[in-house]
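And now, chain A:
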Amino acid sequence: MATPLVVSEVSKSFIMHLRDGIKLPVVNDVSSSVAGGECVVLGGPSGIGKSSILKMLYGNYAVDAGQILVNHREKIVDIAAADPRTIIEVRRHTMGYVSQFLRTVPRVAAVDVVAEPLVARGIDAAEAKDKAVELLARLNLPRELWSLPPATFSGGEQQRVNIARGFITSHRILLLDEPTASLDATNRRVVIEMIAAKKAEGVAMLGIFHDEEVREAVADRILDVSAFSPRKAVAA
Partner candidate 1 sequence: MSADLATYNFAYLDEQTKRMIRRAILKAIAIPGYQVPFASREMPMPYGWGTGGVQVTAAIIGPDDVLKVIDQGADDTTNAVSIRAFFQKVASVAVTTHTKDATIIQTRHRIPEQKLTEGQVLVYQVPIPEPLRFLEPRETETRKMHALEEYGLMHVKLYEDIAHNGRISKTYAYPVKVDGRYVMDPSPTPKFDNPKMHMSDALQLFGAGREKRIYAVPPHTEVVSLDFEDHPFEIQTFEQDCALCGAHGVYLDEVVLDDQGGRMFVCSDTDHCEDRRDHGHVGEMLAPNKEAAE
Partner candidate 2 sequence: MSETPLLKVSGVSKFYGSRIGCQDVSFDLWPGEVLAIVGESGSGKTTLLNCLSTRLMPSAGSVEYRMRDGNFRDLYHMSEAERRFLMRTDWGFVHQNPADGLRMTVSAGANVGERLMAVGDRHYGKIRETATDWLGRVEISADRIDDQPRAFSGGMRQRLQIARNLVTGPRLVFMDEPTGGLDVSVQARLLDLVRGLVNDLGLSAIVVTHDLAVARLLSHRMMVMKDGHVIEQGLTDRVLDDPREPYTQLLVSSILQV
């Protein structure tokens, strides 16, 4: 089976037109790959571009150069060049993303937020809901919150909804942007278990974990992002 995720010579910069067009380089020449069942953790100080890399891989940020090759349904798709429709398709079936913050939709209950990725894949609504409930229970989200829209939840509660939503599918690739940042020790351990389970299923994961305990527990390999920093050359 092909490697689920290969990143090749990816560069990214922001041009700030509102600030006289200054160019802010983000990363240069990022090359790496993630194998099935592997969890690679992005390392390096904050501001070095770790989140930006995840966003590029997810198609959320455009890239200036390079390729992001995803094994989508036994076909190689280059996210860097794919049209929006293809990216949506890849997101629906192959690549999941757990962000730091939940973007809430008015009036949609937590359990439906979690179940939605399954429903979008055509899975029966009741079945999807059962699975969502199971995940929320596992993450210790108080039962009385399940049927409420998460907009008014605390940071930790929202994050658990977000994790459940990200982990509910059987995507082959998962991008994790500090999923444990606002969690207590108990729930951190639940997430560690969940990541381990995903690994066992052969899911390729690329993540950012600032919490040392979690990082130690899940990382198979640390990818030092400062190696791709365009400022590296200047500093040296």
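Convention: a residue touches a chain if its C-beta (ideal position, glycine included) is under 8 Å from a C-beta of that chain, and two chains touch if they have at least 3 such contacts; residues count from 1.
Candidate selection criterion: all candidates are chains of the complex that A comes from, given by their letters.
Given the structure is predicted, the values throughout are model-derived calculations rather than measurements.
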* **Touching candidate - 1 or 2 - for chain A as found in this complex** => 2
* Within the complex, which stretch of chain A touches candidate 2? -> 14-18, 21, 55, 59-62, 84-85, 87-89, 105-108, 120
